[in-house]
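Only one protein chain is missing; all other protein chains are in place.
Note that the chains are named A and B in the order they appear, and that numbering of residues resets to 1 at the start of each chain.
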């Protein structure tokens, strides 16, 4: 559990560094601290930890895996942040602090063993994100993003809490193990308020992961927030949301699959279609990524719909693939935006000529998003579909494949722009940090795509 | 020592990486040295494994789990047993010699680094092919060698005809690969595994003539016909002579083309239980052997003669497999590797000396100028013709003895092919090395024996061609057939099913006598025609009578164009215009249009208004509640 402590202390230390105007030290210390936290997390792998803090949290392998992936992605985000925050604001330390606080909330979210910790983790993360989304105080888009996110987030939290309260009322406990036992002990005759609570929790969690019809905040907030924050939200936050979702359902509600599965199935299909079809007509690359993130949420929901032994693995692989590709996409987007000032598809024209490496990295990321073989995205989709097929959701997989084809269409739009459209642009200078992040993401994407075994048998 | 087995393929791969990346930077001698050392290193390890290996069971060296999907697990593992050890020795041993030879042969070529990178890559894939412990690894090697073959045939790609030859080789191989791949799929669905050590024991328990097994083996055999150039897919191999001569020696004579035979020998138990497939293999092999020999009789390009002779010899190997002489066929793979590599390298030495002249009508009388080349090639020719005690005699004789026992008619045809072999091979020797020099003055001026780096491999291979046969001296000649005993663990299950050779010694002597006698008569006929009468084939004579048929390769290429390519072109035009343009494009474009229209509409839902968003959310929540509690 030292991971959580290290990250929390790190956040406070960084805040103080800002106070003492030690701006240069912010990035190195944050990254080093996170590396330490990552090492501490990995050391707990397979240690068969028991629930700690009076059963509040349980740092099991599931928690270690998802904490690690969230920490690694955060490190990548931080590496992209060099000189980025300085342009937006004078108080750079706050960014690092808030992201770190959000991350500590996320660690709680992926390792909770008590519904109160789910709530606390979720709120720590959300409150930090409300501020981060609106951190460009003079910018209308940022303001709007913050307000929309905040109002809808608070609203959805209400539903989540009401759900928790009802489940507590039925099972008389917030502890996941007790709730699970409550469900198992009563094959029939579960209190009806338990079911209502379950549905309301689905609503609350679906909001957090951006599933339709609770997705409306996603595109607006993603577009309005500073790009780096969007990168953080669409990767780390989304993964944490799924981890929390999956943890709750696999521990507590698995026996009730017949009850919640149809509902979630409809939500999944709706999410896939809304995300993919709306993304088609976008001209803004960042907004396209937002819709694409909705569709990816749909694919990940698949593994929850087909809850089974393989689900954790499927979501983990999918999340890893999705995170590295997103980071690449956002990194290239930031560079292009810094050059041209806007985020439209046309801004990518001729990138293959001026910056072949950027274009190649982005192409691989897009192929991975689209699920083309030899990229990590393919393996992710393969495992998710495989999990669904194992439960005989054949036609669901068919729908997903149709959606994957639609996805190819808009992902290739940017590849076409980069390689087949000409534009007299000069080379974009890429800082070493960016090249490092892009290289790491590229390698992970390809290695996972070609040799997935070292990650596929984790659980 | 067996722990180091992973180094065997890794060394050539490292060589490939170094030479591939440094091809424009490193000096030529260094490139040649690195490439050769990589393969020699592999040879040294293979040799030490050969010397220490004494397990009766195949040893599987598991490197890592590669693919795990559901119940199917495909490990990345190598299998070391007697069969793969012999192949390892051949590939790395002859590979080393050819690398050394190439350093001299290619020294004037601008693509020196690229050439060695490809050559190393080829060795790497070939090693994967023979070392893989399951069909999937084997398939990777199988495809990889096909790729390298393509790259090396088209090595001088600026020549359009060469590039076409490369494409032809690739496409014909792909046709065969499809069969192989389908066979592997069928194996997976039948046995639930791809590992040899799991499949073969299961298969051994099945009944002979099982329909699934027959289908599997036929599919695998289709794969083998592509890679090992059998009817009807053999026409690519003669065209493949467009590549540099060392490539022809290594890939298109000694190693890659024997992959099909290796694969069948590896799967021997599957084939032993499918008598129908064995009969098909025997007939196809025999037909290929005779047809190719017939074509070789009139070819004037020295490399083409050798190419057809390779096809013909591969035909004999398949004939051997078809009649159940797995040891004999594999024995012939080994001896053939020695003398055919020797002959190709010798031909390369001749071509080198003749300033890239390949037409034998412009050669003649080279005996004096190229003494080492002449002597070594003569040894190779005697070996392939099958005169005792040279290597080819023992292996070919073993195959023919099995054929005789199996079916007399096949034996007569096979024997006839063997006589043809002697005839066309000595025709080649006589045209090249006897008589008067028929080339230009300029060429005469340049005639020279090749450098040591080229003659050294020739000498080594010549020695091997002389003594190579002694590893399989039959009991009739007082030997105890070492190779048969060595390979017996691999073939144990098959030997229980198929009857052993049961000819008495007198019959064997008779068979040997007939074949040796026929061969000598063939040689004398060739001598009279090409040396005593000094006959040199002329273009118009080749275009008349039965020669015309042979010289034009039985018009097989034209036949394929007429019955396969043209209908396919027509079909593809139909598919393009009707099915694709209006059907599939219409469907896809339609789907695209519908999606885009939907997108235009759907995105308007995203009004930007928080009030509406919250409203939509509440509607969604109500819908979810209603759906959960009322509808279901």
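Keep in mind that, in the parts below, contacts are C-beta pairs under 8 Å (C-beta built on N, C-alpha and C of every residue); 3 or more make two chains touch, one makes a residue touch a chain.
Operating definition for what follows: contacts and distances are computed from a predicted model.
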Checklist line | Hidden subunit of the complex - UniProt protein name among "Nitrate reductase-like protein NarX", "Carbohydrate ABC transporter permease", "Serine/threonine protein kinase" or "NADH-quinone oxidoreductase subunit K" | finding: "NADH-quinone oxidoreductase subunit K"
Checklist line | Residue touching the undisplayed chain, where the options are B:203, B:610 or B:624 | finding: B:610
Check: Where the complex has a chain not shown, which of A:169, A:255, A:373 or A:431 is the residue touching it?
Finding: A:169
Note to self: Using the document's definition of touch, tell me which of A:31, A:151 or A:251 contacts the absent chain.
What the structure shows: A:151
Item checked: Touching the absent chain when the full complex is considered, from A:95, A:112 or A:130 -> A:130
Margin query: For review purposes, identify every residue of chain B that touches the missing chain, sorted by number.
Written below: 603-604, 606-611, 614-615, 618
Item checked: For chain A, the residues touching the chain missing from this view -> 116, 119-120, 123, 127, 130-131, 134, 137-138, 140-141, 143-148, 150-151, 154-155, 157-158, 161-162, 164-166, 168-169, 172-174, 193, 219-220, 223-224
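The criterion applied here is as follows: only the chains that are shown with their structure count from here on.
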Item checked: Rounded Å distance, chain A centre to chain B centre (Cα mean) -> 51
Note to self: Could you list, by residue number, the parts of chain B that touch chain A in their complex?
What the structure shows: 64-70, 591-592, 595-596, 598-600, 602-603, 605-606, 608, 610, 612-614, 616-617, 619-621, 623-625, 627-629, 632
Notebook entry, point to check: Touching chain B in the complex: which residues of chain A?
Noted result: 147-148, 151-152, 155-156, 159, 195-196, 199-200, 202-203, 207, 212-214, 216-217, 219-220, 259-260, 262-263, 266-267, 274, 277-282, 386, 405-406, 409, 451, 453, 456-457
